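Inspection log for the structure reproduced underneath, given as structure tokens.
Complex shown without one protein chain; remaining protein chains in place.
The letters A, B and C name the chains in turn, as written, and every chain counts its residues from 1.
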Amino acid sequence: MNLNNIYELRWKVLPPLAGVAMIGMAALALVTAPTEVIEGDVQRLLYVHLPSALASYFAFSVTAVCSILFLLKRDFKWDSAAQGAAVVGLIFTLLTLITGSLWGKPIWGVYWQWDPRITTTLILFLIFSAYLIARKSSSLDSDKSARFCSIYAIIGFLDIPLIHMSVRWWRTLHPQPIIAKLNPALPDEMLLVTLFSVLAVILVAAWFITLGVETELLSQRLLKLRAIAKINISEKS
Amino acid sequence: MQDLAIETNCLTRRYDGLPALNKVSIQIASGSRIALLGNNGSGKTTLLTILSTLLQSSGGSARILGYDVAKKTTALRNIIGVIRHQPMLYENFSPIEDLELFAKIYQVPDSDERIKKLLTSVEIWHLRDEMIGTFSRGQKQRLMIAKSLLHKPKVLLLDEPEIGLDQDGLRVLDQLILMNAEEGSTPVTVLAATHREERVDTWATGFVRLERGQIIETTLSKDNL
Amino acid sequence: MSEIGFLFAGFAVFWAGMFTYLVILQVKIRNLQSQIDLLENIIENHDEV
Partner (left out) sequence: MNLSTQLQIGGKLLNANLKQAWRDKTNWITAGMFAVTALLLYSFAFNLTTGLVRNLLPGVIWTVFLFSGIFATGQSFQHDRQNGILDALKISPIHPMTIYIAKTLANILMLLLIEFALLLGATILFSEPLFTPQLLLIVTIGTIGYTALSTLLSAINLDQNNGGLLLPVLALPLLVPLLIASVEATSASLQQEAGTAPWILLLSLFTIWSTAIATLMFPLAD
């Protein structure tokens, strides 16, 4: 069974699997998982926050890989895939930031903290927003724009470790009130629930990416058909 | 049998889904001079741009003297001379400065001699130290003729080389490029897009006519070479 | 807001965000598909003429 056949199965496999996993995840996160001693029930936000963050990384790495493939093969289907994945990545980044702030308010007392991870995530959000703005503001079928955006996405993705390092140093080299981000080793049950949530959200992200890619591919196809229709009509007249 | 200088096979290029060049297959023998005819938007420039390695084709293949155009090798780039629609010149350089840089890039031996000879042939030697930005279109075009011949290319890809040229300039163009009459040069293959169909008879050994990205008429007679 | 409130808000945003995106995508795909079908029809009919 080759890769194409597996990809053909996406509509049959992904939606039900992702759906069931998500419902299971909600039940596990809200009911089964034990209440955290220090943070209380708010800690349960971790089960959507962490998976969202991982899902966004997953989506952005798909964008980066597809961008490389586009540059090598110059096939627009890879450009479509990169765009579709970038949108999904942005949505999960946004969800990560929102759930993070909602967790931060009761625990830290503020919604926003210039913590290394949060700041990195924000910058990631900015980079890929810029990528999408650039891509959407230019012609869908333009070789140049697609190349520019692919290069931008690759650089942006490779920038992540550096951003993280710089933000972390920036925050830690400065004397400032230490905010304890208590993250002791999670108890076994919590760990299991977390792992399951990660799996569920990644499944959803994969499903969304396939849907997003489908949309972009259809847009490309529509563009081509419009062009053909234009030729036909002009030939008739 | 004669070598093929330019050979394309189902060459296709699409913009915004529209084919600008649609499965074009031509074979041009070495040493022939082919006029590329057709209306605006017929795909002439696209074909020449792909052949000069500036544009990726969407499908099909093209070879110049056996070198695959898509591979963009140094060897290929050393043997093509190109004149595009737009002059390719440093506006704030003098002709000498511009040509000296490109002589270096193409590793032209005895470059000073060569530059002087070419600038004299195109009759702008007296303008050698003026800024190119102050030139008229015709003067720039003459300089482009010199520049395209600088490294003694074997294949010339010209996009409307007549632009801006007066009667005198056309004579220079015919002598140097279209008639291959440059002193001591081996026959060069020429593929030139042109709108001046009345002039084609004077220099071309054959022609290709494009319409909407497809070949509709060809005469690649080799006998009158 | 109570702790439960924050928890609820977080989950609500998470689920709502996903559902919204899903719905938007489905609508988009449907629209694109219908336009494509329309154009394909036009082109086919055109060929017959």
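Simple rule for what comes next: a residue touches a chain if its C-beta (ideal position, glycine included) is under 8 Å from a C-beta of that chain, and two chains touch if they have at least 3 such contacts.
Quick caveat, the model's predicted, so the values are computed rather than measured.
Participant: Can you list the shown chains that the omitted chain is in contact with?
Facilitator: A, B
Participant: For the chain left out of this view, which of B:E91, B:D112, B:E197 or B:E217 touches it?
Facilitator: Checking each option in B:E91, B:D112, B:E197 or B:E217, the one touching the absent chain turns out to be B:E91.
Participant: Which one touches the absent chain: B:C10, B:L101 or B:I216?
Facilitator: The single option touching the absent chain is B:L101.
Participant: From the list B:T8, B:T53 or B:S121, pick the residue that touches the absent chain.
Facilitator: The single option touching the absent chain is B:T53.
Participant: When the complex is taken as a whole, what residues of chain A touch the one chain not shown?
Facilitator: 71, 123, 126-127, 130, 133-134, 137-139, 142, 144-145, 147-148, 151-152, 154-156, 158-159, 162-163, 165-167, 169-170, 173
Participant: Can you list, in ascending order, the chain B residues touching the missing chain?
Facilitator: Spelled out for chain B, the touching residues are 52-54, 74, 77-78, 80, 82, 84, 86-93, 97, 101-102, 104-107, 147.
Definition applied: only the chains that are shown with their structure count from here on.
Participant: For chain A and chain B, what's the span in angstrom between their mean Cα positions?
Facilitator: Here the centre of chain B sits 49 Å away from the centre of chain A.
Participant: Report the inter-chain centroid distance for chain A and chain C in whole angstrom, where each centroid is the mean of the CA atoms.
Facilitator: The computed centroid separation for chain A versus chain C comes out at 17 Å.
Participant: Centre to centre, by mean C-alpha position, how many angstrom separate chain B and chain C?
Facilitator: The answer is 51 Å.
Participant: What parts of chain A, by residue number, touch at least two of the other chains?
Facilitator: Only 225-226, 228 qualify.
Participant: For a test of understanding, state which residues of chain C touch chain A in their complex under the given definition.
Facilitator: So the residues of chain C touching chain A come out as 1, 3-4, 6-7, 9-11, 13-15, 17-18, 21-22, 25-26, 28-29, 32-33, 35-36, 39-40, 42-43, 46-47, 49.
Participant: Could you please specify the touching residues of chain B with respect to chain A in the complex?
Facilitator: 14-18, 56, 212
Participant: Where on chain A is chain C touching in the complex?
Facilitator: 26, 30, 40-42, 44-45, 48-49, 52, 88, 91, 94-95, 98-99, 102-103, 105-106, 204, 208, 211-212, 214-215, 218-219, 221-222, 225-226, 228-229, 232-233, 236
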